[in-house]
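Moving on to chain A:
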Amino acid sequence: MKFYTLITGATSGIGLKTVLELSPKHNLLVVGRSKKKLEHLKKSIGDEHLYFYCDLLDVDNIENNLSLYLKNNNALINKFISCAGVDQNTPAKSLNSRSVNEMMKINFYSVIEIVSVLMKFSVNKASLKNIIFVSSISSIRGFKGKGAYSASKGALDSYMRVISKEFAPRVVVNSVLPGAVHTPMSESTFQNADIVSHLNNIYPMGVGSVDKVVDCIKFYHDLENSWITGQQFVVDGGLTS
Partner candidate 1 sequence: MNLSFKGKKITDIVSVVPENVSRFVDELHQYSFPVEKSLKLKDIMGFNEHRVAPEDVTAADMCEFGFNYLVDSKGLNPASIDALIFISHTPDHFVPPTSSILHGKLGLKEDCLCFDINHGCAGFIVGLQQAFMLLENVGINRVALLNGDTLSRKVSKKDRNSYPVVGDAGSVAIIENSSDTNPINVFTKNRGKDSLVLKIPAGGSRMPSTHETSILKDIGDGNFRSLDNLEMEGASVFAFVQSEVPKMVDEILKTEGLNKDDIDFFVLHQPNRFMLEKLADKIGVSRNKVPNNIVENFGNSNSVTIPINITFNLKNILTSNRSTKLLLAGFGVGLTWSGLVLDINNINTCELIEFKKEIK
Partner candidate 2 sequence: MKKRIEQKLISIRPEFDFLKSDSFIDEGLLDSFDLITLVSLLDEEFNISIDGIDMTPENFSNISTIELMLKKYMD
């Protein structure tokens, strides 16, 4: 039995950078819904890591597939970093439950499924020690057009606080809340020069980069026997200060 860090959303943006940072020193179980990207990643970081093909939208199958995958690979998960997420700018007037539901599945419901598998003794023993959710400052501040996204991240952080109590003292659970950073997910936003200049104006330290967020994730990932749990760590260049 080998211990792995499970990373979702691992084939792009913050997740990808996290994978590249952690892969030299840790065994990773990389989760993605693009087979091509997973294969590409396998070529660049190597065979010693595990690659789990899973569409998080298919929430109903996560429990069965992940349990089986861990069993078949004799893998135990001791750390879980949830990076998978989708964003969408829709004014509240135009929101409907169907479109919000899709976002909730990827940003929130899938996390619940994964955590419940990883906490199952018959699947993962008592291996899990550390959970990090990549949330967003949208969880704690309102931004126009982010109704669904804010709700999903708010749900994630509320859930985080609860499980930090339920799973203590064995597991520490924390969230990292990035401000606006340039990733494939936020690509459309960053193509608009007006928005970029606006963002640069409102962020005291200017717009951030993926690296700044990954530094924070890596810091909490590498902490052993930490006493920090149930916390939200804002990484936003001072925007919400």
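By definition in this document, a contact is a pair of C-beta atoms (placed from the backbone, for glycine too) under 8 Å apart; a residue touches a chain by one contact, two chains touch by 3 or more; residues count from 1.
On the choice of candidates, all candidates are chains of the complex that A comes from, given by their letters.
Since we're looking at a predicted model, the values are computed, not measured.
Colleague: Sticking to the defined contact criterion, which numbered candidate from 1 or 2 is in contact with chain A in this complex?
Modeller: My answer, from the options 1 or 2, is 1.
Colleague: Candidate 1 touches which residues of chain A in the complex?
Modeller: Within the complex, chain A contacts candidate 1 at residues 33-36, 38, 50-54, 61, 64-65, 68-73.
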